[in-house]
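Below: the structure, in structure tokens.
A single protein chain has been removed from this complex, and every other one stays in its place.
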Amino acid sequence: MSTVAAVANPTGDEWKQPSRGMVGMACLIAAESAIFVIFVVAYIYYTGKSLSGPTPREVLNLPIFSTICLLSSSITVHFAVHELQGSRIGRFIAWLASTVLLGGIFIASTALEWYELIYHDGLTIRTNLFGTTFYSLVGLHASHVIAGLIMLGLALIFALQGKVNAHHTERFEVLSVYWHFVDAVWVVVFTVVYVLGR
Amino acid sequence: MEHNNESGQTAVHMPEPTAAPMALALGITLIITGMVTHVAVSILGVVLSIAASYKWFRAVLPVEAHEMVPVREEEIVLVTSRKTIERLPLSPIHRKLVPVETFRFSTGLKGGIAGGIAMIGPATLFSLLKFHSLWYAMNLMAAGGFVSWTQQSNEFLAQFHIEGLLAALAIHAVTSLLVGSLYGAMLPMFPRWPILTAGFLAPLLWTGLLASVLNIVSPILNERIDWFWFIPSQIAFGLVAGYVVNLDAKVRTRQFQSLPFVLRAGVHGAIEGDDAEQSRKDGEQ
Partner (left out) sequence: MATHTSAAAVAGLPQTMRRPGGVLSVVQEWVTTVDHKKIGLMYIGYALIFLVIAGAEALLMRVQLAVPNNHFVSPQVFNRLFTMHGTTMVFFVGMPILFGFGNYLVPLMIGARDMAFPRLNSFSFWISAFGGVLLYFSYFAGSGLYGAGTAPDVGWFAYAPLTSKVFSPGHSTDYWTLSVLLSGVGSIGTALNIVATALTMRCKGMKLSRMPLLVWIYVVMSGIAFVAVSPLTAAQIMLVIDRYLGGHFFDTQAGGSAVLWMHFFWIFGHPEVYILVLPAFGFANEIIPVFSRKAIFGYPAMVAASVGIAFVSLGVWAHHMFTVGMGPDANAFFTFSTMVVAVPTGIKIFNWLATIWGGNIRFATPMIFSIGFLFQFLIAGLTGVMLAVSPFDWQLGNSYFVVAHFHYVLVGAILFMIFAAFYYWYPKITGRMLSEKLGKWHFWLLVFGFHMTFDFMHVPGLLGMPRRVYTYEADRGWGDWNMIVSIGAIFQTISVLVFVYNLVRSYYKGEIAGPDPWDAWTLEWSTSSPPPSYNFAELPTVSSRRPLWDLKHPDDPDSNYE
């Protein structure tokens, strides 16, 4: 009984291939990036082309605090991965919880910003081109943040139930890569919408 | 399922069938169908999606659901259908070797550069004879790069312009390299008589490239091009490119190196598509 293919030159014992989850996540990120690129291009293309007000300069304020929260959540999730790898579950839960909290603050302040814009400044998605592009770009990003928060939240619940251990490091790392991606997108969105677009 | 099973196993780990993905897909479709029918459909879709997500989630976490698929041993005999008896007695290998030697890709580029230089000759001759100027042909080519030059007179084109020189150099260099690399890519198909093939192919490639794009890239050149002079300069390119390629040594393809020594040395006569002289030399090294 021989193996399927005759082994003329037996390969070394080591047969390493990339992690399945990481490759999948990289592909997902490539596809998502393409979606964001199209929305960012539309935003830039339509900057200053609105036929009526309000304009970004009139109504947008720099969301410095929520940006700091979101970006620092990238650091906390990184620490969480590190702690999980070392099987320090208590610290892992702490870092994970702070990540969820920081992400939650970001979403809450976005919601507040939108509330202000809609009820105070009268800017809706129908108002003008700025409204259309602003809400769809920021909303697309926010929906990704929410998706990430749901997954991180589930991980937190499982961790609190004591069902997470170091064996899950790889899966959690894949999730953390997604979270880093969401943060990186925010840097682009922030620059385009709040810095260049004003 | 990634286990490399030992021989004599009786079952294989496979992921367990589940309807959850199909249910989730249906749920999402229903949510979207609600957008074109009635909101109740969307609500049904949401409920189905949540239930399916949960089921899917349980199939993956905390451990991936598996089933054991029993294995039935079965003898599989793989034979080649080629009849070894029919093999020619002289050839101990049952492998067709074409081509055993070829040119390097860079040879094509070298030919392109040399041909590009050679092309300047007829082109300059043409400007001198027809317009009594060294620079006419060059400016004509450069005009593709400057929209404002489109309306210029022949006198203007006959004068020397530094931007004209630079633009013409750039255009000529790029096009020569492009044709050279195209020719280089085709070289393995025509391993013999490079001067002849280049003399034919290079002008063909030039004409093909130019005829198709000239009209939009450089309307001025299109208008004033003198095909009678242009074709000799293409042929000059081809002949020189072919000559340079011919000077370059052929390289053996990977197949050649693994031939038996007897064959490489040419003891049993020439290998197809190869000259015995050359292979004997290589064999003795």
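Letters are used for the chains, namely A and B, taken in the order the chains are written, and counting of residues starts over at 1 for each.
The rule we apply is simple: a contact is a pair of C-beta atoms (placed from the backbone, for glycine too) under 8 Å apart; a residue touches a chain by one contact, two chains touch by 3 or more.
Quick caveat, the model's predicted, so the values are computed rather than measured.
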item: Which displayed chains the unshown chain touches; value: A, B
item: Positions on chain B contacted by the hidden chain, ascending; value: 1-2, 4-5, 7, 9, 12, 14-22, 24-26, 28-29, 32-33, 35-38, 56, 59-60, 69-82, 93-96, 98, 147, 182, 185-186, 188-189, 209, 212-213, 215-217, 254-255, 258, 272
item: Contacts of chain A with the absent chain, listed as residue ranges; value: 1-11, 15, 17-20, 23-24, 27-28, 30-35, 37-39, 42, 45-46, 49-51, 125-126, 128-129, 132-133, 136, 140
